[in-house]
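All protein chains of the complex are present and in place, except for one that has been dropped.
Which chain is which? They are A and B, in the order written, and residues in each are numbered from 1.
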Amino acid sequence: MTKVSMTVNGKAVSGEVEGRTLLVDFLRQGLGLTGTHVGCDTSQCGACVVHVDGKAVKSCTMFALEAEGAHVTTIEGMANPDGSLSTLQQAFQDHHGLQCGFCTPGMIMSAAALLAENPRPSEAEIREYLEGNLCRCTGYHNIVKAIMAASGQDVSSIAAE
Amino acid sequence: MYNFEIERPGTIEEAVAALAAEEAQALGGGQTLIPTLKARLAAPAKLVSLSGIAELKGLRREGDRLVIGSGTTHAEVAREAAEAYPALAALAGGIGDPAVRNRGTIGGSLANNDPSACYPAAVLASGATVITSTREIAADDFFQGMFTTALDDGEIITSVSFPVPQAASYQKFEQPASRFALVGVFVAKFADGVRVAVTGASEDGVFRWSEAEAALSEDFSADAISGLSVSPEGMIGDLHGTPEYRAHLVKVLTGRAVAAA
Partner (left out) sequence: MPDGGIGASSKRREDVRFLTGKGNYTDDINIHGQAYVHFLRSDVAHGRIRRLDTAEAEKMPGVLRIFTAADFEGVGGIPCGWQVTDRHGNPMQEPKHPVLAEGKVRYVGEMIAGVVAETPAQARDAAEAIVVDIEELPAVIDMKEAVKDGAPKVHDELESNLCYDWGFVEENREAVDEAIRNAHHVTTLELVNNRLVANPMEPRVAIGVYDRASDEHTLYTTSQNPHVIRLLMGAFVLGIPEHKLRVISPDVGGGFGSKIFHYAEEAFCTFAAKAVGRPVKWTCSRSEAFISDAQGRDHVTKIELALDEEGHFLAIRTDTYANMGAYLSTFAPSVPTWLHGTLMAGNYKTPLIYVNVKAVFTNTVPVDAYRGAGRPEASFQLERVIDKAAREMGIDPVELRRRNFITEFPYATPVAVEYDTGDYNATMDKLLEMADVAGFEKRLEESRKRGKLRGLGINCYIEACGIAPSSLVGQLGARAGLYESATVRVNATGGLVIMTGSHSHGQGHETAFPQVVADMIGIDPSMVEVVHGDTANTPMGMGTYGSRSLAVGGSAIVRATEKIIAKAKKIAAHLLEASEADIELKDGQFTVAGTDKSVAWGDVTLAAYVPHNYPLEDLEPGLEETAFYDPSNFTYPAGAYACEVEVDPDTGKVEIVSFCAADDFGNVVNPMIVDGQVHGGLGQGIGQALLEHAVYDENGQLLTGSFMDYAMPRASDVPFYKVDHSCQTPCTHNPLGVKGCGEAGAIGSPPAVVNAVVDALQRAGHDVTHIDMPLTPSRVWAAMQQG
């Protein structure tokens, strides 16, 4: 076991991990941050996306030890400081961008990374950016719509509620 | 995963020393290696992470060449090579997905030499030089068939030096599930000729399509290859595409790459 230290959602944390301990396992089991999910084992579904030093990464495809000293943000760190939903989270609720909720944390983390890079993405850019985030419930319609809305774009002309 | 130690050296020398240990393996961005370990298809005793080695990172111009450190992520190449080598930047920006691009590195991709990976096409079509901890290897010598390269045990790719072509384009037709290249074609036009490299298609891994190179060196237009055909022999056949289909795509994508270059 090796000690690993990092900052998660603004708090300094540390723990003992094996070499093979994945970042997602450290977050879920080590820190009890179960909002980050595991939906596959081939690095495709994106349910595990978190931000490491500001960049979206798949926490199931990164060892905890590789995050030594890093600043990690998970879904638990995405709400406003007062606990209310962020603009992006609120847009997902307003536009029904989630159903079962399992892919949602990864979707929010990827969408937040997109908006940080590209504050007003087109529909095509959003769909392209979500290449690594699978959702089985929504058919993606309302996810794309919610992200457009969160970026301040008028979505009223997009078919259906 | 079986258990292993992770060592995080700070210099190339330390990394080489660490890799001398029994059953040690280099860890780049881990985007291919970690899924492989999860499936218990590999059992290293030690992983030597290259992510803490500053000298492996970043891009720089050296004369008319673009040199990319092996630890540079796909996202960094997509962003920082956009001006110097737009076709290469576009290729990097199309690998995997954004989260994979934030971790995966050019060195990791080349060392693995997946027959459906994108980077080998760029390196081979560019006639780039793969620089390792011990030597320089020409692209034509580096790739030696599926998942096989000229790298020796313990040898680390430190950078890749690309001559920048006058015009280039990479056209990728995605395998619908993995989004790796079902077929990818990189066309690069230099003053002294055209190079065409194909990934995803052949059972022997990335290869150069020499007939197309000859025709395009004469006349760099999509029409120049219209009379050529690619043999399905030796092409990969699987549930995503027959050998005939892949052979057909090689030609279609080469034409598109020429048009887009």
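One rule holds in what follows: a residue touches a chain if its C-beta (ideal position, glycine included) is under 8 Å from a C-beta of that chain, and two chains touch if they have at least 3 such contacts.
All of these numbers come straight from a predicted model, not from anything done at the bench.
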Option from A:4, A:17, A:70 or A:143 whose C-beta touches the chain left out: A:143
Touching the absent chain when the full complex is considered, from B:44, B:69 or B:241: B:241
Which residue of A:5, A:93 or A:122 touches the chain not shown here: A:93
Residues in chain B touching the chain absent from view: 1-3, 39-40, 173, 176-178, 182, 238-242, 244-245, 248-249, 252
Residues from chain A at the interface with the omitted partner, ascending: 20, 28, 33-42, 44-45, 47, 74-76, 78-79, 85, 89, 92-94, 96, 98-105, 108, 123-124, 126-128, 130-131, 133-145, 158-161
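Please note the rule applied: only the chains that are shown with their structure count from here on.
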Interchain centroid distance [CA atoms averaged], chain A/chain B, Å: 28
Residue ranges of chain B in contact with chain A within the complex: 1-6, 8, 27, 30-31, 34-35, 37-39, 47, 49, 51, 75, 96-100, 102-103, 178-179
Touching residues on chain A, where the partner in the complex is chain B: 2, 18-20, 22, 41-44, 46, 49, 52, 55-58, 60-63, 65-66, 68, 110, 113-114, 129-133
